[in-house]
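All protein chains but one are shown at their positions in the complex.
Chain IDs A and B follow the sequence of writing; residue 1 opens each chain.
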Amino acid sequence: RIMRPDDANVAGNVHGGTILKMIEEAGAIISTRHCNSQAGEPCVAALARVERTDFMSPVCIGEVANVSAEITYTSRHSVEVQVNVMSENILTGAKKVTNKATLWYVPLSLKNVNKVLEVPPIQYVRKEQEDEGRKRYEEQKLDRLETKQRNGDVIFPIINPEPHTVGYSQSSLIHLVGPSDCTLLGFVHGGVTMKLMDEVAGIVAARHCKTNIVTASVDAINFHEKIKKGSVITISGRMTFTSNKSMEIEVFVDADPFVDESRGRYRAVSAFFTYVSLSKEGKPLPVPQLLTETEEEKRRFEEGKGRYLQTKAKRQAQLQQAAQQ
Amino acid sequence: RIMRPDDANVAGNVHGGTILKMIEEAGAIISTRHCNSQAGEPCVAALARVERTDFMSPVCIGEVANVSAEITYTSRHSVEVQVNVMSENILTGAKKVTNKATLWYVPLSLKNVNKVLEVPPIQYVRKEQEDEGRKRYEEQKLDRLETKQRNGDVIFPIINPEPHTVGYSQSSLIHLVGPSDCTLLGFVHGGVTMKLMDEVAGIVAARHCKTNIVTASVDAINFHEKIKKGSVITISGRMTFTSNKSMEIEVFVDADPFVDESRGRYRAVSAFFTYVSLSKEGKPLPVPQLLTETEEEKRRFEEGKGRYLQTKAKRQAQLQQAAQQ
Partner (left out) sequence: RIMRPDDANVAGNVHGGTILKMIEEAGAIISTRHCNSQAGEPCVAALARVERTDFMSPVCIGEVANVSAEITYTSRHSVEVQVNVMSENILTGAKKVTNKATLWYVPLSLKNVNKVLEVPPIQYVRKEQEDEGRKRYEEQKLDRLETKQRNGDVIFPIINPEPHTVGYSQSSLIHLVGPSDCTLLGFVHGGVTMKLMDEVAGIVAARHCKTNIVTASVDAINFHEKIKKGSVITISGRMTFTSNKSMEIEVFVDADPFVDESRGRYRAVSAFFTYVSLSKEGKPLPVPQLLTETEEEKRRFEEGKGRYLQTKAKRQAQLQQAAQQ
């Protein structure tokens, strides 16, 4: 679809969150269709996880985003979907790859939302595809267990923070979950949540560096818990790490289903977003270093540095591999 | 209401689809109100058909669109509504007629959506009005049968197409039907569908001519089949004909109600949109000729030429008639 002014920031770059929302919609459609392709109980595919996603080039207002999705692996109860986004300037005809994302969905019964149904198996062209898919499936399963332990954290407001400290840029946003945010099952679309997360992360990044910023990547996101219609969600973000030209922001989503459940507020999602700052010519600008004050903040900074170096090493390995082929 | 940046393209011209959506909303309101004006089963009026609509002058961001609707004929089970749109520049006070559209609605029971209710008859000021209305009613009924036969076509993607061929500009878009797209009955508003159709047709036109384009007219649209909440709709468009300064694009809407019905994918709507390309001063620009390759494409081009010449002849006849009066 054509990118509109509301999809973009004041510099005309489309928000990463808008792209993530489109990706998730495409993934939900293809996996719901697949899971309903055999006779049986009707179901809706719910987003369980998004793998790390890199934004390779910014999309601008007036460009057309082409989204294509393909099912690449099925386990007994989950579907892996690969979604590619290409941006196309329809006036010049120029096309660029914007994103490649991998998403995991599970089919939930339309009649009983707590029942996970079985996924019809797909046919693989080559036997290795199935093996590689199984490997990815096992890896993400492990990773999902790990992130569950980060769930306790809460962000408190800080009075009169110094510039470039964590407290200076941290931000939060509340949103009342309405009908247009939800699937047929009455739960928030994963894409809606990711769009709000990107909005908060973008505010944190802009507050820190005071220049035009764009989403560079999103770390794997696990959707631990569903969020019901009528809930209030609080999305909070804080900066955890800065390199010379990038900022890492941790975002939490807390849901409060106060109207219709005895259940209290709970952590529904958390993720790391990486932003870069761009000059008017689209070149990355240096960003001010994050000032860490507490022991906690220093620890998180070091962890962020670890993730940053790991990603950098992985990318270099890929480049070398590509050069050798 | 005031036209917003999101209603318009990058050149500031409001999308024809936004206007069509407003027209349909006005028509749905007046006909639903009329059909509920007598005691009896409550109902919602559903769009059955839109007659050919010309866009007489483009509307810009910041202008106010004034929509007025009037019931002009009632048959036993359908209502004809005439909707006029005027754009007003509230700063200069200048007003222009933008559209005159004729829509047909049928009242569906709120309790049983498959039951078409009876329409309370309206009073005509002059007897001729009733006769002319009946004539229009019979004509559209005939036309509706004809278009049903065009329903089988499907659009396949083409690899590496040449510029200005049909395959080069053809486009499609998928959309998951959410609650805000639907009426009280849980079916997609006709206006929502038309807005998406215009979006796809606009992308096809821009890909073909690479310049700023606006909707010039829409041929009669028949809404053969309702589309249910939760369905996925695929909207596909391909160019069928070009004159020196206009492009005709055929648009199909296919619905896939995969979640809640045993029923497969079906063709819900199809229509022809005509676009022109405008210079910065608002003058029509020449458009590149469409290159037809297959026999099918050549046949469709000739059919499009037929529609183009017929419309041109009709318009000249009207101008002569107006000059003689």
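As a convention for this text, contacts are C-beta pairs under 8 Å (C-beta built on N, C-alpha and C of every residue); 3 or more make two chains touch, one makes a residue touch a chain.
Since the model is a prediction, treat every value here as computed from it, not as a measurement.
The chain not shown here is touched by just one of A:D54, A:E130 or A:D256, and that residue is A:D256.
For the chain left out of this panel, the touching residue among B:V10, B:V64 or B:M86 is B:V64. Checked against the full complex, the candidates A:G202, A:G237 or A:G304 give a single residue touching the omitted chain, namely A:G202. Where subunit A meets the chain that is not shown, the touching residues are 5-6, 9-10, 163, 171, 173-174, 176, 178-180, 199, 202-203, 206-207, 210-211, 229-230, 232, 256, 258-260. For subunit B, the list of residues touching the undisplayed chain reads 1-2, 4-6, 25-26, 28-29, 32-33, 36-37, 42-44, 61-62, 64, 90-93, 110, 179-180, 182, 184.
As a working rule, only the chains that are shown with their structure count from here on.
For the pair subunit A and subunit B, the distance between C-alpha centroids works out to 37 Å.
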